[in-house]
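As you look at this complex, bear in mind that one protein chain is not there, while each of the others sits in place.
The letters A, B and C name the chains in turn, as written, and every chain counts its residues from 1.
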Amino acid sequence: MESMRTLTGEQNLVAVMKGVGELRVEERAVPEPRPGEVLVEVASVGVCGSDVHFFEHGRIGLDVVQPPHVLGHEVAGRVVAHGDLVPGPAIGARVAVEPSRPCGTCRVCRIGRYNLCPDMRYFSAPPMDGAFARYVTAPASFAFEVPDSVSDDAAALIEPVSVVLYAGRRTGIRAGDRILIAGAGPIGLLMAQVARAMGATRVIVTDTNARRLALAAETGATDTVDVSKTRPQDAVPEVDAFIECSGNPAALTSGIECVRRAGRATVIGMSPEQTAEVPMAVMQAREIDLVPTFRFANVYDAAIELVASGAVDPTAIVTGHFKLEETERALRAGRTDPTSVKPIVRPWA
Amino acid sequence: MESMRTLTGEQNLVAVMKGVGELRVEERAVPEPRPGEVLVEVASVGVCGSDVHFFEHGRIGLDVVQPPHVLGHEVAGRVVAHGDLVPGPAIGARVAVEPSRPCGTCRVCRIGRYNLCPDMRYFSAPPMDGAFARYVTAPASFAFEVPDSVSDDAAALIEPVSVVLYAGRRTGIRAGDRILIAGAGPIGLLMAQVARAMGATRVIVTDTNARRLALAAETGATDTVDVSKTRPQDAVPEVDAFIECSGNPAALTSGIECVRRAGRATVIGMSPEQTAEVPMAVMQAREIDLVPTFRFANVYDAAIELVASGAVDPTAIVTGHFKLEETERALRAGRTDPTSVKPIVRPWA
Amino acid sequence: MESMRTLTGEQNLVAVMKGVGELRVEERAVPEPRPGEVLVEVASVGVCGSDVHFFEHGRIGLDVVQPPHVLGHEVAGRVVAHGDLVPGPAIGARVAVEPSRPCGTCRVCRIGRYNLCPDMRYFSAPPMDGAFARYVTAPASFAFEVPDSVSDDAAALIEPVSVVLYAGRRTGIRAGDRILIAGAGPIGLLMAQVARAMGATRVIVTDTNARRLALAAETGATDTVDVSKTRPQDAVPEVDAFIECSGNPAALTSGIECVRRAGRATVIGMSPEQTAEVPMAVMQAREIDLVPTFRFANVYDAAIELVASGAVDPTAIVTGHFKLEETERALRAGRTDPTSVKPIVRPWA
Partner (left out) sequence: MESMRTLTGEQNLVAVMKGVGELRVEERAVPEPRPGEVLVEVASVGVCGSDVHFFEHGRIGLDVVQPPHVLGHEVAGRVVAHGDLVPGPAIGARVAVEPSRPCGTCRVCRIGRYNLCPDMRYFSAPPMDGAFARYVTAPASFAFEVPDSVSDDAAALIEPVSVVLYAGRRTGIRAGDRILIAGAGPIGLLMAQVARAMGATRVIVTDTNARRLALAAETGATDTVDVSKTRPQDAVPEVDAFIECSGNPAALTSGIECVRRAGRATVIGMSPEQTAEVPMAVMQAREIDLVPTFRFANVYDAAIELVASGAVDPTAIVTGHFKLEETERALRAGRTDPTSVKPIVRPWA
């Protein structure tokens, strides 16, 4: 591991969650890549709503943070060292890092649904540390080289683009489709862009936040509906599919009611509740399948292609940049700044 | 329409619903087959739970009976006359009659989902009359000839076999699968048989009725669970798919919780409620798709094959035969006879 | 049929094929729309390679022209009269006419594959007359209204757009895919555009005609390969799917060899031979499915959406306009004018 020499004596800087609402930047040893891994010098890390939720509440559902813990899983950087036996990206390669570390041998891994691996380890999902740091290691096979046309921020945001591309595939979005999306947060906004890239010709986004609806209209939506003023069922034509990105139970029901016969309803958004009420009589009469998604699998390469080709621009939702020392401010931006959508932490800035 | 001559002067006998809980057998003119139709001399008509519900309540959801109305849609008989231009089954052919009359030209008809046709006419579904009668007409293309190995009763029950075969296909049952079925009524019982015919090697049926569970065990289930005594989650191994055939909201939730990662939950059973509560957090974490089914499409031929080959025997659930004049008793059998599962009306007996 | 009054006394003008290579414009009675049909005043008719082949050879495979016969099946116009019982497009509506008239009741019609209907009647396919005429009738349900953003020429070319959109769906083109297309004729050129609209980020078109490759590069291809100079296997990266649009047997083999593991090869192009040689050892080792397509089904509405939204512009391949009296010149343009790609006949010009 010759290349590590250049790192000798260097320290990693890591933004560590010390408790609910508490964050501190610490020096730690630069991690050493194990066989099959690469060491990545982190360039950009996106702040995800789940990071914010973990930071504010210490948990999401059954996932509980045991501090000290490191958040951050939307990550891009540059390969600076290799573990043994790595045929992956070369030293110096710019990479988008898929946060997944599935076991690779269980039933769901083998059938291609590795996102459901019961032994999955995933950046920032307890107990695995995340990427608000100057250096992280990653499996070489999950470090995807990106071309120059993909900026560091865009490379970090390949992660949420993957979430929505995977959902779009599970939804079976087809060229010429009409798609309804509930929620104009980062996921809903990117979903609109990706739906367009998949050929949807009508993409309707609903929310109650006028500013976000305006951003949706600028970045991919053909129509927006302010559901604080209008019920979607009244404003929206029958759609081929509905994609729930808001986590709002009412949005789930009203969205499904807009789906036409033989259509689909996909659920990305997570509600705080364990159960959901769905309009089953309508679903039965129209045979609307309900398709929940969990993270993603097998889409990082295609997501990079879409961004590299310009079909999707995830940086359109970036609203601020923060140093590693400002990670806490980045995590609080959603509360303090009404214009914040997607903050980015740049550990070397 | 030469063959009609033999019917000249003959009258049809029809069991007519005159109001909620009121039935009377009447003489009516023998219907004349229109172009593309055949006239069927009815041999057997199964009594479906929906017939019973219409009879007792006058409605199911938004479907309201306007008496006089004729119930009955599980129907088999013999072709006795042709309308013009009929290349369908010959005079004398024994047929299972698919009750569907879709428009054939709308979007869903064209994509092969004709069961969702908004202009569907279906035996016994208001306002279209059903088949508790000596003669009915049907589109020649929906009158499927059956071989001698399929009895009249079995031919009538091709309809509920089609319901479950269609559900089995939408579920994606595969050879070697473990399938959980909630409800040991006619649909659940036939679902168990068809799941076995599709290659499922473990078929677990739940109910609270010990007699019906015993029948399930005799006719297809490899395991039964009395859910008045045991929670299915405690008794059942993880299954590849769950199929709800009971209409019971609690069964829906507990059944979904038994499904393993990347599995499916299919809903045939109709609850009186418009909405249903589903365990969304579990569905998301495991990506369990929820697949509602409505009647069926494109399976009558395969259902006949399964019955003709002996792989499925729907007569195993027949519990009584009734004359046309006894149709009301047949409709009340479920209330009056605890052993009743599937009564059959034989209009010429 | 009140609206017909305005046509009283008017004559239809029809370009009639009187024999191989013989065409004459004749007056015929304006056809009367039957129940369920509309009468269309034809605005634009595209010339398809199959029209040219019928005109020059009198046959394609087993389909033999019995003159007098009318060619032309890429047709758009305006509804000017209704038969009885028509809930379709209103009088005055501009429509793209799907040339299909399937039976609607056979097995393949019912499963949604009506393009395979053994009783299909299709504009210009013997013995059914086509649309090089001022008026044609069509089933109302196959006359699709188009918005103003779709020109008459574009509306006529919804037909070939449907051919390639259907092929793209059968291929399973996904956003981010790399697609190889053999042949830069009208179908290959439109296939490239539609592949892009479906999200393919790399679309490689091969041909031996430099002018057509240049047109491909202008209208959708990201890469072109002149296969008179370079073997595609040497020039092309591994692709997710290959789509044969040239009818050239050598192109089929070399194209399949460029497909990566688990990919697909789709065949639109028709060769004069009844059989084809395929690289089976490669197909087995990589499990490359071979997917032939025949016309299309269930895509006219989506094709219109793609054109209306600007995602696909079929008029980019239009190379000339001809009066009805010039139909023979339009059919010969491919031989006489090396720049000709897609001639359009305008019966009222």
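Please note the rule applied: a residue touches a chain if its C-beta (ideal position, glycine included) is under 8 Å from a C-beta of that chain, and two chains touch if they have at least 3 such contacts.
For clarity, every value in this text was computed on a predicted model and none was experimentally measured.
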| Residue of C:A93, C:M283 or C:A316 touching the missing chain in the full complex | C:M283
| note | Cross-chain touch to the chain not pictured, restricted to C:V267, C:L306, C:L331 or C:V345, is C:V267
| task | Taking the full complex into account, find the residue in C:R113, C:R134, C:R178 or C:R202 that is in contact with the omitted chain. | result | C:R113
| request: Just the residue numbers, please: which parts of subunit C touch the chain that's not shown? | output: 61, 107-108, 111, 113, 115-116, 118, 253, 261-262, 267, 270-271, 273-294
| query | Which positions on subunit B touch the chain that was left off? | reply | 165, 168-169, 174-177, 194, 197-199, 201-202, 299, 301-306, 308-309, 311
| note | The missing chain sits against subunit A at residues 36, 104-107, 109-114, 139, 141, 297-298, 301
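Rule of thumb we're sticking to: only the chains that are shown with their structure count from here on.
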| note | Cα centroid separation, subunit A vs subunit C, in Å, comes to 41
| Sites on subunit C at which at least two other chains make contact | 301
